[in-house]
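The complex appears here without one of its protein chains, the remainder shown in place.
Showing subunit A:
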Amino acid sequence: MGAIITLSVLGILVLYLGLYKAKNALLPVTLLGLLVAFGFTVADWNKDATPLFNGMVYFDKFALAFSMLCIFITALILLLSKEYFRNISEHVAEYYCLLVFSLTGALIVTAYHNFAMLFIGIEIMSVALYILVGIRKYDKASNEAALKYFLMGAFSTGFLLFGIALLYGASGTFDLEGLRNYVLTAGEISPLFYAGVLLMLCGLCFKIGAAPFHFWTPDVYDGAPILITAFMSTVVKVASFVGFLRLFSMVFVPVSDLWTPVLLTVVIITLFIGNITALMQSSFKRMMAYSSISHAGYMLFALVSISVTSAASMFTYAFAYSLASVIAFAILILVKRETGSDQFESFNGLGKRKPGLALAMTVAMLSLAGIPLTAGFIGKFMMFNQVMGGYNIVLLLLAVVNAAIGVYYYLHVVVNMYFKDADGEMQIQIPTSYKVVLTLAVALTILIGVYPDCVIGLL
């Protein structure tokens, strides 16, 4: 709870800093605030968790671990933001404030224990993002992305609310504990409850961008400023998954006969659509958007066969995926600043000019593709293991085929970097903060790949 309060106050503080034109203090203060929030989360780690505030929030290890992940990734993204927002517009403080509020929403979603909190958390997270996506006011693509995201978000929230209403109609409670008691003790589960489960599934699939509810993802990720895309595809996506997993593993497991086939179909469609469309992209940013759809498919494995290790698998995968995404988007920002385009061709010859950047990019791509000795491999391994535990051999085979397709398009950019020559001469300046973020992220990616217990042991 300390973390949520800290972040709420931090957002308002940042607004005041903007009011008094203290622009240079913005980034340090925000990072300090995140550090304090991180500290509160760590301090809660060994305490016995009980639902607080009449069962509204529940800070168990599951929630705390994902909260820490979200705060950490946000800090990395903020470090990248140093010069970024200033080029877009004058109102830098407001962007920091919105990012911090969005993170607050994400923390609420990781720790909710009542549907009221789930709804408010998702709304805070999304409303801040609707605006951040559209902050390039004079850019048509950004406007389109913001409007599309807003309409789709509102639509999916409708599904979510309708689902919540039906679940309430069946069980008479918004509380997860109460819902679980209802599922376990009710002699005959009302059809209202089943309809509610399906609607919740649709609403949450919209939020995580799983096919066939993925139509907004590519356009929004492509149109948004790169830094916001990085935030959306890591922190927000992970938080939505946590909300998804918490609800389904805590409440809906006894009625899994109903939703497992539905979710299985969603997973298979998501994997194929994400990977096959990613193959055909010529823009790196758009490729990352489709790849994030396919990663949503892999992350859903933890839900298809829920077991005690689901949380750990999800955590490892989310960690690996977020780190790799941050690296990839950071390098894309640098490359785009020089070449002005986000096509694969703009990476040509990067291996000769900036070996360090090219190496970091290679590690990120290998991690996303799931090659051993990177964190992505451990994540994929745990997810596949999860499915093996459920004896879902068909799904496993399809997933392996998809992983193979993934290797092809992830290595596309690596080939461009090392085996193609650049057209002209250009110098990429790497700011210190980028060096710090890239080094840290690459080191963590390899550390998790070599010694995975440090992450798996957490949960």
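Please note the rule applied: a residue touches a chain if its C-beta (ideal position, glycine included) is under 8 Å from a C-beta of that chain, and two chains touch if they have at least 3 such contacts; residues count from 1.
Everything that follows uses one rule, which is that contacts and distances are computed from a predicted model.
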item: From "Na(+)/H(+) antiporter subunit C", "ABC transporter permease", "Oligopeptide transport ATP-binding protein OppF (TC 3.A.1.5.1)" or "NADH-quinone oxidoreductase subunit J", the hidden chain's UniProt protein name; value: "NADH-quinone oxidoreductase subunit J"
item: Contact partner of the left-out chain, one of A:K23, A:H91 or A:K352; value: A:H91
item: Contacts of subunit A with the absent chain, listed as residue ranges; value: 4, 8, 11-12, 15, 52-54, 56-57, 89-91, 94, 97-98, 101-102, 104-105, 108, 114, 116-117, 120, 123-124, 127-128, 130-131, 134-135, 137, 166, 169, 172, 190-192, 194-196, 198
